[in-house]
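Inspection log for the structure reproduced underneath, given as structure tokens.
All protein chains but one are shown in place.
By letter and in written order, the chains are A, B, C, D and E; residue numbering begins at 1 in each of them.
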Amino acid sequence: MNMFLTISFFIFSLLSLSHASVVDFCVADYNAPNGPAGYSCKTPKKVTADDFVFHGLATSGNTTNIIKAAVTPAFDAQFPGVNGLGISIARLDLAGGGVIPLHTHPGASEILVVVQGTICAGFVSSDNVVYLETLYKGDVMVFPQGLLHFQINSGGSNALAFVSFSSANPGLQILDFALFKSDFPTELITQTTFIDAVVVKKLKGVLGGSG
Amino acid sequence: MNMFLTISFFIFSLLSLSHASVVDFCVADYNAPNGPAGYSCKTPKKVTADDFVFHGLATSGNTTNIIKAAVTPAFDAQFPGVNGLGISIARLDLAGGGVIPLHTHPGASEILVVVQGTICAGFVSSDNVVYLETLYKGDVMVFPQGLLHFQINSGGSNALAFVSFSSANPGLQILDFALFKSDFPTELITQTTFIDAVVVKKLKGVLGGSG
Amino acid sequence: MNMFLTISFFIFSLLSLSHASVVDFCVADYNAPNGPAGYSCKTPKKVTADDFVFHGLATSGNTTNIIKAAVTPAFDAQFPGVNGLGISIARLDLAGGGVIPLHTHPGASEILVVVQGTICAGFVSSDNVVYLETLYKGDVMVFPQGLLHFQINSGGSNALAFVSFSSANPGLQILDFALFKSDFPTELITQTTFIDAVVVKKLKGVLGGSG
Amino acid sequence: MNMFLTISFFIFSLLSLSHASVVDFCVADYNAPNGPAGYSCKTPKKVTADDFVFHGLATSGNTTNIIKAAVTPAFDAQFPGVNGLGISIARLDLAGGGVIPLHTHPGASEILVVVQGTICAGFVSSDNVVYLETLYKGDVMVFPQGLLHFQINSGGSNALAFVSFSSANPGLQILDFALFKSDFPTELITQTTFIDAVVVKKLKGVLGGSG
Amino acid sequence: MNMFLTISFFIFSLLSLSHASVVDFCVADYNAPNGPAGYSCKTPKKVTADDFVFHGLATSGNTTNIIKAAVTPAFDAQFPGVNGLGISIARLDLAGGGVIPLHTHPGASEILVVVQGTICAGFVSSDNVVYLETLYKGDVMVFPQGLLHFQINSGGSNALAFVSFSSANPGLQILDFALFKSDFPTELITQTTFIDAVVVKKLKGVLGGSG
Partner (left out) sequence: MNMFLTISFFIFSLLSLSHASVVDFCVADYNAPNGPAGYSCKTPKKVTADDFVFHGLATSGNTTNIIKAAVTPAFDAQFPGVNGLGISIARLDLAGGGVIPLHTHPGASEILVVVQGTICAGFVSSDNVVYLETLYKGDVMVFPQGLLHFQINSGGSNALAFVSFSSANPGLQILDFALFKSDFPTELITQTTFIDAVVVKKLKGVLGGSG
């Protein structure tokens, strides 16, 4: 077919969009209701390239804390462009001796790539098998959804990794926070774990929990 | 790592939630729009433990009716906590001679457990094979999504079962109601089933349908 | 059970719908927010049979254009009844010599049935294998999600086909429009394809793009 | 970038496919096990264009039968190319007076387009609302998953429609067959529907069921 | 339409099943490979009603143990009929003082109904809010996927509950087993939780772990 018909034009009634629909993406509109599938969509006409870009992972999180680590997320609550797309990302910074404590992501599997440093990482399966590995720069590890896992800086210097998730909203349950930073009653923790009340109370004291 | 640094504290910038997001659940807000994935989410700050509990299945449904049975549902429309979680439940009470008439759940598979009594249950597959079983206390039966099935009290005394569904909104299409309690025109029913018009009209009379 | 109890009636508390829920479908309400799962649902009481019917594919699209073809869609943006149901449809009209240019559907697989005429169709896989076939009246072809494909009228007379999609919102990316009808900068197109700037500019001229 | 470097070549290690993977499609291999997601995949090297084409809908099904209609399916069991793609199609032929009896598709929503003739179609929702419409050539109707529906030829001449489904394996439960063509015991049918035993037995006689 | 044409018969070529397909269900074949969607399907001809029934929840699990409780599952690994249906169930027996220790289900949400006794149950969300409730006979509670939760018998006598899951394969990670019954190295547990090595070793001694 000859395309040099300069005077021709065509009407391609491909999409008679009587109603502005969300076709390829659904940038989060934080001012509208959200539902099980995510946030409502920003009007397409108001969407710009900036909605698909996130700058917040460009600098290290603050690792001057007790765990000498920081996690900086770009989930749907921070990064409107990922809403409904089934993907998100976060940055892990671990200073020397730094630790990302034992935690789970209820809503997603995680894939980690080491950008700098050395990281000892692992997860535990439902049948209590522990999978541990030391990861060097460029190494990748995957953590199946919902399983307890951790990362530790096992090198001398700062470590940096990026972790991606199979959901825009993976969730994050940090074991210690759930137990000792919350107001989960000590008596119930003792009954439902093998941890003595004295220990529980001490840890609640450290982490600022109550109960 | 020693956790007894009582004077220490840490900043864990794990979730810089600039926008209240729904992370783990989405308790139904009945006052907001709903969509294909379910109801909009109640603001997390307003969520309480009561949202995750449902008391309505604690007592028997009223079985003094023609089928001597009752089904009491806890679907997303009744039980806001299940919204978007892919699960729901209902209570089946069958008095002596009671029957849950032939029906389908368009949106979910069903799993039943007998708590009391004896229940004859069954379903029909797409290729017209009938799967029947008599279920005693503690027995479990699964009914694949969308297939016609029923339960009958085949013991002498009251029977009680709980049924769970693989959706917060399984739907329920009762064959007789669809045909004879509705205003489905008799002529069309006759044409599209093998049921004579006289029979159809009689049944419509019993069930209160029209057409 | 004897159904000739004409004076009997029953109360079947099957669905104590305290809150109008969407059980089987979710007809699009274009005036409410939409989200990743689709549009919000029209109030069930306002739903009529007309919501589930679409008349717009009854007549040929206008094929007096440069490609001598037209596509008339019934996606969720046009046909509210398909919202959230995972299905949609469109009509393809190809006059003699007509062509549906190379395109993809990011969101769905497509199935085509030829109603009239002869259509040469094909798609390319991720590993660059081309699958071509000449389709006659009644023939069906399936195009996997996201892959480049096309249809050409290879007979002498008008061709007509209906195409269905595995989503209410399949999306449509027409290669030429994406490159030459948009404002995609020529320099970038040249860098990211093997197409010379002169050719790009010529095509932009034909299609009305800029950059 | 100049692409006219005829002596150049490049190595694009995009997909180091050490193991033949299924990337875009999974043509059914009927000789291997199948699972909840569909059939196993045919080895990609053995896949041809013919796997994506189905000719079986090109001619009318045989309508010289009691319902004066025929449905010819192209589901995954017949059409290997649709396996795992979430879509399938069938052809409906209705001679004058023809009827597709009341039925459901447990696994998919359905979209119908009338190619010839006039069809009266309808479905019943979970809350017993009947949605009826007369469809003319080119009209489209959608039937939500799992709900009872039917089609009747309401014109004088042959009617033809194509129906697509939101699954490669929609299933099909024909009400009359499930009850009267099967060996569903008459006593149980009577108990679980409002249909008298005499009527049931008569219908079983017509349809060839037992019990 | 008159159905009393006793000499008539019809040919309904609805499903030309050239290849035995799994249409409505996929009963697990434990002898064939399994994949991400579940087990391979048993040949439909070999499927019986017994495949859809499970008797193992009919009697109490053995609660003469340290937690005075037992969980008896009917997941896809035990109950072949649920394979691929998105649902499963288990029985919880809690003797007086019994406890189901803190655990998660990585793959599913859970819904619990109390059949007998009184149960104190709760879960912790990703943002460390604890949701606690005392449940009486007939009460229902839902536990969102992946979150830590527990049940305790808070009455004097035996308690019994049934729990259903939104997956045929919900998984189960018991916190104490993951840490103290496994060979998770003590040093790593200490680093990644706020639990002192002495405490860890003691608990490993009790539970039989190593490392």
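Here, a residue touches a chain if its C-beta (ideal position, glycine included) is under 8 Å from a C-beta of that chain, and two chains touch if they have at least 3 such contacts.
Given the structure is predicted, the values throughout are model-derived calculations rather than measurements.
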Task: Touch partners, limited to displayed chains, of the chain removed from view - done: A, C, D, E
Task: Touch criterion as defined above, residue of C:58, C:102 or C:115 at the omitted chain - done: C:102
Task: For chain D, residues in touch with the removed chain - done: 1, 3-6, 8-24, 26, 29, 32-41, 83-84
Task: For chain E, residues in touch with the removed chain - done: 28, 30, 33-37, 39, 56, 61-62, 65-67, 70-73, 75-78, 97, 99, 106-107, 169, 171-172, 174, 177, 202-203, 205-206, 208
Task: chain A, residues in touch with the chain not shown (by the definition above) - done: 1, 3, 15, 23-25, 44, 47-50, 52-55, 57-59, 74, 79, 81-82, 85-89, 91, 108-111, 113, 115, 122-123, 125-127, 131-133, 135-147, 162, 164-166, 190-191, 194, 196
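Just so it is clear, only the chains that are shown with their structure count from here on.
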Task: chain C on chain E, rotation in degrees - Cα superposition, rounded to nearest 5 - done: 180
Task: Chain pair among A-C, B-E or A-B whose interface repeats that of C-D, sharing over half of the contact pairs by residue number - done: B-E
Open item on the list: Going by average Cα coordinates, which chain is farthest removed from chain D?
Closed with: A
Task: Approximate Å spacing (C-alpha centroids) for the pair chain B, chain E - done: 19
Open item on the list: Could you work out how far the Cα centre of chain D sits from that of chain E, in whole Å?
Closed with: 34
Task: Residues within chain D bordering two or more other chains - done: 99, 106-107, 122, 125-126, 132, 144-147, 171-172, 177, 191, 194-196, 203, 206
TODO: Could you please write down every pair of chains that are in touch?
DONE: A-B, A-C, A-E, B-C, B-D, B-E, C-D, D-E
